[in-house]
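Just below is one structure, and these are the notes that go with it.
A single protein chain has been omitted; all remaining protein chains appear in their positions.
For reference, chains read A and B in written order, and residue numbers begin at 1 within each chain.
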Amino acid sequence: MKMTLRALLGATALLTLTGMASAETTTITVATVNNGDMVRMQGLMDDFYAKNPDIKVEWVTLEENVLRQKVTTDIATKGGQFDVLTIGTYEVPIWGKAGWLVSLNDLPADYDAADLLPAIAGGLTVDGNLYASPFYGESSMVMYRKDLMDAAGLTMPEAPTWADIKTAAEKMTDKSKEQYGICLRGKAGWGENMAFLTAMSNSFGAKWFDENWNPQFDQQPWKDTLNFYLDLMNNYGPPGASNNGFNENLALFQQGHCGMWIDATVAASFVTGKDSTVADKVGFALAPDNGLGKRGNWLWAWSLAIPAGSAKVDAAKAFINWATNKDYAALVASKEGWANVPPGTRSSLYANPEYAKVPFAKMTLDSINAADPTHPTVDPVPYTGVQFVAIPEFQGFATAVGQQFSAALAGTTSADDALAASQELVKTEMTKAGYIK
Amino acid sequence: MATAHSRTAARLMVSPAVILLFLWMIVPLGMTIYFSFLRYNLLTPGTSFAGFDNYYYFLTQAAFWDALRNTITLVVGVLLITVFGGIGLALLLDQPMWGQGIVRVMVIAPFFVMPTVSALVWKNMFMNPVNGMFAHIAKGLGLQPYDFLSQAPLASIILIVAWSWLPFSTLILLTALQSLDREQQEAAEMDGASPLARFWYLTIPHLTRSITVVILIQTIFLLSVFAEILVTTNGGPGTASTNLPYLVYAQSLLSFDVGGGSAGGIIAVILANIVAFFLMRMIGKNLEA
Partner (left out) sequence: MARKTTQTRKAVVTALAWAIGFLIFFPILWTILMSFKSEGDAIKAPLDMLAAPWSLESYGEVQTRSNYALHFWNSVILSFGSTLLALVIAIPAAWAMAFVPGKRTKDLLMWMLSTKMMPAVGVLVPMYLMFRDLGLLDSRSGLVVVLTLINLPIVIWMLYTYFKEIPGEILEAARMDGASLRSEILYVLTPMAIPGIASTMLLNIILAWNEAFWTLQLTTSDAAPLTQFIASYSSPEGLFYAKLSAASTMAIAPILILGWFSQKQLVRGLTFGAVK
């Protein structure tokens, strides 16, 4: 016992000492998601330290939901635990408006804000202030197995319709070989199945709210969307789909279990990367439509922002500039190849002839340009956001709706019941929040 | 023996613990009660008085009753498995055998595994319908893999939680068995009592107190099961595996509705105390003697 205690005390002293030694440099705490691009960045920090010897970065890498919840609690209560936050297109406009973020308009000239893709920058700007710098931008698109399409005697159009997708899914499914025609998100969450389903519903002409903020789940377009989705997944999807999110589907696709996967463009570098068993057999196409003028793709950018009230704004800005300017793209390219550069943020990247050789480069850019956050669906709506509704209450009720749709996919409730329950609960929440008078 | 002097001393010795626990209970609880009457969303600046609105909305949502039912099912389900499984295992381990120490080491192990890890391991390595061990076994037998977490979410969670707590009940019951009066047992055997009768009239009464302790301690922890649900099913599909703590979590940390979450927290505290009240009466009676 005594030994343990002494060891303990020794360790404490040691930790305190190391803490003291680094006190002369500025230490910033960066909260980020455990996505591949972020993890890759952590491996490239030597370059940052070489350029900024007086700054030390401490990483807090967390799973997306845990991260969002910690970061939100911290910023809303002004806890001040983080100096740089990784947040998305949903949070930035709301938090920027609330005055919780530091404006990034005064980043150094070599940052070149004019080079950012307009669709992405627009989503991160409030009243002329850029509140977050995009680390990578993404839309969604169809990823498919060229070999399986050939075997089925089909070709994937560059801009398929939902009917094309269904035909292809049917032909590629061979459950005896654990080969499923289509993998889609089913795990409940506003950033999981609801991101996909909301984007998909836009192409069916559905919407969350009419212009008086009345929920629209009792309308035909939502019924069509959900029924089409359930039909696809029940007949041609993998088992356990109601627990599959982005990561689970990625694993399935990499192992060759999926014929098609409609998901984030950023997945392209992983399905063609070293962990993938089907790397050389993947083709890309735009997200499907239904002939109504809108495609079922979304728009998202994981971005770096500084919470208002941070005492280390200068160091934080230096870090953000390093992580999101053009040099970082070149750094990744030199170490890991162009295919692994964080995509979807800068025009210069797409103008680069080296990058144009990457198989999914053009499709990513086209998909991003095809999304319009200010006019997300067919009819006019009172909100912005393609796969979300940019109001603070959204993540709460959208997750609850996601639960309902996930239950419909698992077969524990019917599509009609799920829609009716969703209509009811969104209506309650909107009444509670004062949108519906 | 207890003089006035020793009483004062005793009071002094107890008071730090009482004061600390009282503060620990009353300060957050007071703040929570206060918040529960506010319209307070973390994402919307400003708060305003809401009266009983938060309580009304929390209690009238369909998910509340599901959560209540799931909480009870979860607690009772795990208790049944761990108590009966624990008795069986303890009886088995009490028999003479080779390598008892090693068996005990294997049986006790799950108790040391943190809930997040056990949930992750079960979810991915075992219950996953494509890559999990169970799916591989089903495929090997030529069967369709069963999708545990979507088809039987609550039962799967009960299984995972029961796995973590089985060692605990087994060990308590085993210790109790080992203190059983051997002479009495032998005397009963001489008198021709069948093994079943000996078990029923000697062993079970002897175990009663230990079983009550198992139930009490486990209920305290089982009422607040949370990590296992968060990691495996996120309370779904639908609300099939949402229990009260998870519902409060969804309200306060997914919707960031502090007012509604606080109201839910208060309701959960009240319900837990009702359970505690009955439990304590039962235990109190059993622990006297």
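Brief remarks follow.
Definition applied: a residue touches a chain if its C-beta (ideal position, glycine included) is under 8 Å from a C-beta of that chain, and two chains touch if they have at least 3 such contacts.
Here the structure is a predicted model, which is why all the values come from computation and not from measurement.
One of B:M25, B:A62, B:L80 or B:A197 touches the chain omitted from the figure, and that residue is B:M25. Within the complete assembly, B:I172 is the residue of B:A50, B:I87 or B:I172 that touches the hidden chain. Across B:P96, B:G192 or B:P205, the residue that sits in touch with the chain not pictured is B:P96.
Of the residues in subunit B, those that touch the hidden partner chain are 1-2, 6-7, 9-11, 13-14, 16-18, 20-21, 24-25, 27-29, 31-32, 35, 42, 89, 92-93, 95-100, 102-118, 120-122, 124-126, 131, 133, 136-137, 139-140, 163, 166-168, 171-172, 174-176, 179, 209-210, 212-213, 216-217, 220, 223-224, 226-227, 231, 244-245, 248-249, 252-253, 258, 261-262, 264-266, 268-269, 272-273, 275-276, 280, 284, 287, 289. Think of the hidden chain as still there; on subunit A it touches residues 4, 8, 11-12, 15, 19, 29, 31, 34-36, 39, 42-43, 58-64, 66, 70, 73, 77-82, 245-247, 250-251, 254-255, 270, 275-277.
The rule we apply is simple: only the chains that are shown with their structure count from here on.
In the complex of the two chains, the subunit B residues touching subunit A come out as 41-45, 53, 57, 61-63, 128-131, 144-145, 147, 149-151, 233-240, 250-251, 253-257. Residue ranges on subunit A touching subunit B, taken from their complex, read 69, 72-73, 76-77, 94, 98, 178, 187-189, 238-243, 251-252, 255, 257, 392-393, 395-397, 399-400, 403-404, 406-407, 409-413, 418, 421, 424-425, 428, 432-433.
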